[in-house]
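Working notes, structure below.
Here the complex is missing a single protein chain, while all its other protein chains stay put.
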């Protein structure tokens, strides 16, 4: 908490005024720094579910955010960090314009963007499901290689319409 | 989430290794920016309770953190902002060294530190209970006038021993 | 939660039972206090404040109850708090008002 100039946010409704009740969440941020240890996943799920539910998301919508994050973290552990359990992952959940923005930052191997995509599901085999699940559960999923190494993954989900199944919500950056 | 140098935290146990299980929370931060509107209090309580419970605090201990924060926010609204409902308050909850650190920042009138204290409870009258409650519920409560105006209030509560009634826990800064 | 904290007022003879609902904090304590003090104009012999549906109360809610207590004492009206939830009981204990108020979990005892 720095000593920035105070900001008075008179617009809890975002930019079009349709957002929820008078006590709607305005600026909420949850941050976690974890190690790339699969044993951490459970604790992240608990914390994220609580945060999303407290924002007013339905159990169903919160469950999708939790699943998408779990899949993304699993991929970071397995692919970016090759299974090493002691590397850092930074997790940031923030509410902006009635959207939940999930940012995951790793410092591991960058994947060529083309390799990260969902596959043909009619071919029944183990694996290759994570990216498909992430795009199904969130409104947007975007991988950005960081200039100084590692990757920033940003996923968004609308709080307005959070039970919606659509893969392209209004939350694109 | 900046592009800082990655930090590898190999010591989830804090500095003495006694802290909880292998999946104990390490670095968790919850931030909220609210307006000084009493209608916001409910939503803050919901979010804080979820966060504290997800950290592994008991319902009882989480309830105390929630109550202390509610009292502190009520005082900021009433005393620092004289009841104005549109002024900013920044809320920050962070876990460090197995302690929950709650920081509340306002940009209102600073109180001379001597005026903020608990009173003789045997005198039964309405009011004058908030500061007493805060010190009862937390391990430490510390008001710091900010050089650029307003006040930073820091309250701490141990996660190790979070059901303890003592007013002086191990969480002093 | 912006609706009135006093859900219902029922009379059993000269005993008024005010049933409170929802969290009582700075957002709702003024309305609670106004409603409870207003009830005294009806000249009850006893006021029972049913707190069973109040999951949470902070010091602003407690202050409203203390205000009611001192007013009832002046008027010679009895006051009973009925079935406070664990959290409400806890703030009454922390502020050492649990021994100042008459508190019971029995509706029958409260309205007797």
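By written order: A, B and C. Residues from 1 in each chain.
In this text, a residue touches a chain if its C-beta (ideal position, glycine included) is under 8 Å from a C-beta of that chain, and two chains touch if they have at least 3 such contacts.
These numbers were taken from a predicted model, which means no experiment stands behind them.
Please identify which of the visible chains the hidden chain touches across the whole complex.
A
Using the document's contact rule, name the residues of chain A that touch the chain not shown here.
Where chain A meets the chain not shown: residues 38-39, 41-42, 45, 63, 67, 70-71, 74, 77-78, 121-122, 124-127, 129-130, 132-133, 136-137.
By definition in this document, only the chains that are shown with their structure count from here on.
When the centre of a chain is set as the mean of its C-alpha atoms, what distance in Å lies between chain A and chain C?
45
Report the inter-centroid distance (CA atoms only) between chain A and chain B in whole Å.
Whole-Å distance between the two chain centres: 27.
Which chain B residues sit where two or more other chains touch them?
39, 42
Could you tell me which residues belong to chain C and also touch two or more other chains?
Residues 1-2 of chain C each touch two or more of the other chains.
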